[in-house]
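To start, the structure itself, in structure tokens.
The other protein chains are all here in position, but one chain of the complex has been omitted.
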Amino acid sequence: MIGWLVDGAAICNQVPLCRSSYGPYARAMVRICKEESFHQRQGYELLMTMMRGTAAQRAMVQDATDRFWWPSLMMFGPPDDQSPNTAQSMAWGIKRHTNDELRQRFVDMTVPQADKLGVTLPDPELRWNADRGHYDFGPVDWAEFTAVVKGNGPCNAQRVARRRAAHSEGAWVREAAMAHAAKQAAGKAAA
Amino acid sequence: MTEDEFDAYQSLSEETEDHRWAFGTGFTDPLVGIDPSVPDGTDARALADYCLMLGDDALVYSHRLQQWVTRMPELEEETALANIALDLLGQARLLLSRAAQAEGRGRDEDQLAFFRDEHEFRNVLLAERTDADFAELAGRLLVFSAWRLALFGRLASSADPVLAAIAAKGARELAYHRDYAAQWVIRLGDGTPLSHGKMQAALGALWPLVDELFQPDPVTAALPGVAADPAGLRAEVDAALDAVLAAATLDRPGGAPMARVAGKAGRDGVHTEAFGYLLAELQSVARAHPDATW
Partner (left out) sequence: MEDSQVRSGWPLYEVFLRGKRGLNHVHVGSLHAADPQMALRHARDLYTRRNEGVSIWVVAAADITASSPDEKDPFFAPSGDKVYRHPTFYQIPDDVPHM
């Protein structure tokens, strides 16, 4: 599910950045987008296999869809009228499309994929709007997004703690590597 | 927003001449063109058990390495470790598939991996050991890789052509694993006084499990020309380990091998307490949905 929706959202977000005016960012984005398109295909194929499986597996896929649909829309950031950095980044050419533009693009691309998969997206207001030529969709719960960004999401504490622990517990290893490198360099200089 | 903005997205899944990003291309199947039937004169049951032994070593060891993902000291080490774990998982798949073929009971690699019980796993105890810290991770990987590389070197000329092909492919991977572990043992042994102490202690902690790697077993004895005699690997492995220990300014630990249980150990299906938890983590999803296809 993460592969299909989250990597899918990331690709939508990041493909335009492959032409960013900031060179190192653009180059890294090309490689990242290729990796993520691989993840997305792998994720989608796993889900297709499960949807063709047992009732319990289909229920798992639907449950995961219900959990991750709205967060994947949140990945594009706050709505344009609440995004303080967008204007500046676009003026500098670093960011090339607004959050709402990309979010709409993602919805338009993903709804047919969900239909093919056979899952229901958890948005009662989701429907094709022939006049606009896009899908209409319901409001994102930005309060939930803000809570997670501020550190109060269901996984924040555990994830940050794990990162900190790995980093601090690994300090002696990193230091040993530097010490060894210094000894090697000194040995070479003396030779 | 125009279509050409998303041309980059379309081009991501296309074939490209830019081979820095080759994915979905250039695969080689090590078993293509190889006759899968059990060679004449080879005991099929013994061959299946032998492949289970080597496959379980890889499967169980890979699982322990996977448990270190998100815990490594630096981001680059995460990728290195994940690659090693993935290599071993690949070896496990090939070996378990060969075991299933040889036993001829209609089982496949998944059924062997996820639906056998503890007493049916034939890995050595070194494979199932938990690494308490990064020094133990490096030391155990060094011993295991050096041993398995020596073993696969012999198996590349096995009378079973499938085993020979698996060994030839695996040896290239194991050479890299051994190098990775050796570099770290050397950095830690000849790094800071703290890392030296931890590395020496780590070796001492895992050394009682080394002896099992070289013990004879009835399955190997039933497969002359196909399997490799464990005792015959000792000299090569010792030479490799001694070279690394010397560069690392570490002492080879002394001490007695770990005692068996009524004469039995990992190869006989007698495992440590921690193994039960490992299998629970490995097998629980598959066992909860025994009729599912994933």
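Order of writing sets the labels: A and B. Residues in every chain begin at 1.
Here is the rule we use: a residue touches a chain if its C-beta (ideal position, glycine included) is under 8 Å from a C-beta of that chain, and two chains touch if they have at least 3 such contacts.
From a predicted model like this one, the values you see are computed outputs, not experimental measurements.
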Inset, instruction - Extract the touching residues of subunit B with respect to the undisplayed chain. - result: 17-23, 25-26, 74-76, 79-80, 83, 179-180, 183, 187
Inset, instruction - Mind listing the subunit A residues that contact the chain we can't see here? - result: 27-28, 31, 171, 174-175, 177-182, 184-185
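As a working rule, only the chains that are shown with their structure count from here on.
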Legend entry - Mean-CA-position distance for subunit B and subunit A (Å): 33
Inset, instruction - Over in the complex, which subunit B residues touch subunit A? Could you list them? - result: 1, 5-6, 8-9, 12-13, 21, 23-24, 70-74, 133-134, 186-188, 190-192, 194-195, 198, 289, 291-294
Inset, instruction - Could you please specify the touching residues of subunit A with respect to subunit B in the complex? - result: 11, 15-16, 18-19, 31, 33-34, 37-38, 41, 46, 49-50, 52-54, 56-57, 96-97, 101, 105, 162-163, 165-167, 169-177, 179-180, 183
